[in-house]
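This report refers to the structure that appears directly beneath it.
All protein chains but one are shown in place.
Chain nomenclature is as follows: A, B and C, assigned in order of appearance, with residue numbering initiated at 1 for each chain independently.
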Amino acid sequence: MIYFNCDYNEGAHEKVMERLFATNMEQTEGYGTDPYCKKASELIREKCAAPTAAVHFLVGGTQTNATVIAAALRPHQGVLAAHTAHINVHETGAVEASGHKVLTLPAKGGKITAEQIDRFVQAHVSDDAFEHIVQPGMVYLSHPTELGTTYSLEELEEISKVCRKDGLFLFVDGARLGYALAASDNEVGMEDLARLCDVFYIGGTKVGALFGEAVVITNPLLQKDFRYIIKQRGGMLAKGRLLGVQFLALLEDDLYLEIAGHADGLAEMIREAFTRKGIPFLVESHTNQVFPILEDSMLERLAQKYSYSYQERVDAGHSAVRFCTSWATKRENVEQLCQDIERL
Amino acid sequence: MIYFNCDYNEGAHEKVMERLFATNMEQTEGYGTDPYCKKASELIREKCAAPTAAVHFLVGGTQTNATVIAAALRPHQGVLAAHTAHINVHETGAVEASGHKVLTLPAKGGKITAEQIDRFVQAHVSDDAFEHIVQPGMVYLSHPTELGTTYSLEELEEISKVCRKDGLFLFVDGARLGYALAASDNEVGMEDLARLCDVFYIGGTKVGALFGEAVVITNPLLQKDFRYIIKQRGGMLAKGRLLGVQFLALLEDDLYLEIAGHADGLAEMIREAFTRKGIPFLVESHTNQVFPILEDSMLERLAQKYSYSYQERVDAGHSAVRFCTSWATKRENVEQLCQDIERL
Amino acid sequence: MIYFNCDYNEGAHEKVMERLFATNMEQTEGYGTDPYCKKASELIREKCAAPTAAVHFLVGGTQTNATVIAAALRPHQGVLAAHTAHINVHETGAVEASGHKVLTLPAKGGKITAEQIDRFVQAHVSDDAFEHIVQPGMVYLSHPTELGTTYSLEELEEISKVCRKDGLFLFVDGARLGYALAASDNEVGMEDLARLCDVFYIGGTKVGALFGEAVVITNPLLQKDFRYIIKQRGGMLAKGRLLGVQFLALLEDDLYLEIAGHADGLAEMIREAFTRKGIPFLVESHTNQVFPILEDSMLERLAQKYSYSYQERVDAGHSAVRFCTSWATKRENVEQLCQDIERL
Partner (left out) sequence: MIYFNCDYNEGAHEKVMERLFATNMEQTEGYGTDPYCKKASELIREKCAAPTAAVHFLVGGTQTNATVIAAALRPHQGVLAAHTAHINVHETGAVEASGHKVLTLPAKGGKITAEQIDRFVQAHVSDDAFEHIVQPGMVYLSHPTELGTTYSLEELEEISKVCRKDGLFLFVDGARLGYALAASDNEVGMEDLARLCDVFYIGGTKVGALFGEAVVITNPLLQKDFRYIIKQRGGMLAKGRLLGVQFLALLEDDLYLEIAGHADGLAEMIREAFTRKGIPFLVESHTNQVFPILEDSMLERLAQKYSYSYQERVDAGHSAVRFCTSWATKRENVEQLCQDIERL
């Protein structure tokens, strides 16, 4: 079985592993106060052109989302997100468990717009019973989205503008950020995210690390006491340096971009193979996830050799599925898949 | 200004007030352990033909909803409800504040169906990533609904059956229960609710009391330690007997039904006045809320004399609004309104 | 049986009842936006000499405590309180249910000191692992305390000073405030509380109302969006005017002080009766609660005629108990009790 079902089937990139090995028996302070975390934070601030940003390292995405949101909102506030957002559908209600409602907006291709956000806020403040309704306090985007799509720089600029006008924090989930940064049509750099968001993160788990997400907080209001909240929510790794070491390995020499580009390139090969067969896609995207709409019989045939993930039924005879590449995907496996697509 | 905007503009029915006055200087134990609460509980058990039901008295609806739901669910569970449900849209996220997601189903006329519930549960249990998704643990209905509609006995029987099959608690919010019980097309008695639900409540606040909701818990699993949770959530009234006294006044001699019938009858008069003018309704219903769809100019004219509540814009020139009667509505005010409708 | 077990055995003072009766059939807006609540708020601002204070009316004490604390704290913060504080021992963990730890200080006679607070904060900030420990964010006092004692003006001034220095909100629970204001040794007026605290409340439930607590928020940081949080926590009474009406009745013509003084005077009579018999007290106080330390045999004899509440075992043969008077206590009942004490 060849796995294209997700982007966390393997361990870590060998350079990451080597670095963990090399530093293994060093003695350092715990909880992210070690020199590796400091150095990695410094490097991230540089790459983001955000010299006053606070950088924190957490273990996983659900943990990071719930921690950031809990740290930012007052009890009566909720977080605006696409109805397809990971926090709305795939985190077992972690946001609600911290007391906050996810306020959903209907999303096209996983994306929401500045206009939708503004309209929602205006409807809230002009409602007679506004105090009986959850107050929007933050906007959550993912970039790339759950459907592999990305925001253009203009879209992000507009969303940021609306958030500042309406008094909302802007939070970008970058669990797969590398795959956006390396996409052929990418317009948004880390420094743009740092400039336009209040907080975002650089995902490691899905892009070459064993685990780890680097949270970049540019808004001083959100910086205050953030480590208390990481600890309270169980996200403060005792041997925190493991996170610093990994992000150093990923970000020095731009390994992060290089390996994400590898994945995006292989995804493009798969996309082209489907296109050549006239197979349509659920959504247009250029990151590491491919969402073809296939006949059930085709899916059965592919399933004998490949693991993909099921997305949704499109009509009686067709379903959309997901093929996912990653930093670890082997070119020969993709070539084989492309040949098998050809033969469908 | 004549108020038809809601059903809690006045104090309490005079018989309720008299009873409060008559018992005012008696000394009793606090927190609902007094003889009035005991007697009112006994009376409710009789009316529900539910000799083993536990009865508790709370002050208001949002408090009751949040308390019942928090008492029933484990942390990873959510509550299924109509997207228009009060808990979803008008309680400032009280359910989420207790850690639970409201899982919404698209509702027609405020109602959801057994089939929708079952389909949701089946989709959950058959999802590969089911543990990453909030587990449905309870169904919340309101009867009458936010739109004044009611469930037929058959609909409720089916929902109850599905809930038992799928392992969900069934909870009916009866904040306006009296107006359903007294409706011309009513099929569902208190004993049906007691038989079909795990927990429901008999609303006092909107039907003749100063305040108060009587929660009837028939499922022994939900009975356990419920008073702890009332106390924890701030719902245990020190002078609890005020609730017992009021419910005794309402339920003895069926005052509750009588005054609800008064309100339903007046609502019907309003409905007929609109119908005679060929004005359509957002939804068909026979309880104390009327939802005509009116031209903006008509709304402006009515607004000079009457307070109604805004529901939703229907098209460029029309909006649905709500006219609400109650146990306290004066017939002459309704007659005047009907004449003014006639003249529109 | 004559009840001295608590101060909420009866309904409301007759002037309160009359006012509720007189306004019963008026139509007003709901949720505390009516003219009575506005007028009562205005009156309270005057009495507190706090023209910019926000005033909100809630139903009960546990609800009020939990709402104020939840509104004020960030997730990693806790509330400092006497180990005997109501929020620590008698609210079924309502504060913890909103996510916050009660940080207890050993209390003498129910009171804590400025020095204790400051020492706690200094220990926190100088701990190496401070981020692994709940951060104190608020101080909760009750005045009078659970043991009927009161803070002197100097004590309160010092506590206020320390709170401002250390960045803590100061919150005073005044569930029995009237009994402190009317005490023979009282030094602290409402305007002092308004000046020294960030938020406090004027208790109605135990001092003449059917129910109700008037929250006075002087700190603008705590004023923001407070009504959302009342609603979310189920504390927003639909017929909110019931609260405004009652507080108007209590505060106009200083009925509140008058009836509290009645209770304090009767408590003093009981205190003197015990003193004449050489019976010691658990604590010295001059409000409506009396805590004699009695032989078990004496307690048994008194229990045949009087209901009191048990406080704690003092030694093998003695226990401290509580005799409580209230606005409703009848002088003849106290006289009878004093005679029976005499005969012990």
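Operating definition for what follows: contacts are C-beta pairs under 8 Å (C-beta built on N, C-alpha and C of every residue); 3 or more make two chains touch, one makes a residue touch a chain.
Because the structure is a prediction, the values reported are computed rather than measured.
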{"item": "Absent-chain contact - pick from C:99, C:148 or C:292", "value": "C:99"}
{"item": "Residue of A:200, A:228 or A:323 touching the missing chain in the full complex", "value": "A:228"}
{"item": "Among B:186, B:218 or B:232, the residue in touch with the chain that has been omitted", "value": "B:232"}
{"item": "Residues of chain B (touch criterion as defined above) contacting the omitted chain", "value": "31, 70-71, 74-76, 98-99, 131-132, 135, 225, 227-229, 231-232"}
{"item": "Chain C residues touching the omitted chain (full complex)", "value": "75-76, 78, 89-93, 96-102, 128-129, 131-134, 309-310"}
{"item": "For chain A, residues in touch with the removed chain", "value": "2-3, 6, 8-12, 14, 17, 20-21, 23-30, 59-64, 66-67, 91-94, 97-98, 205-206, 210-211, 228-229, 231-239, 242, 328"}
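By definition in this document, only the chains that are shown with their structure count from here on.
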{"item": "Greatest separation from chain B - chain, by CA centre", "value": "A"}
{"item": "Cα-centroid distance, chain A relative to chain C, in whole angstrom", "value": "49"}
{"item": "Geometric centre distance via CA averages, chain C-chain B, whole Å", "value": "34"}
{"item": "Touching two or more other chains - residues of chain B", "value": "91-93, 97-98"}
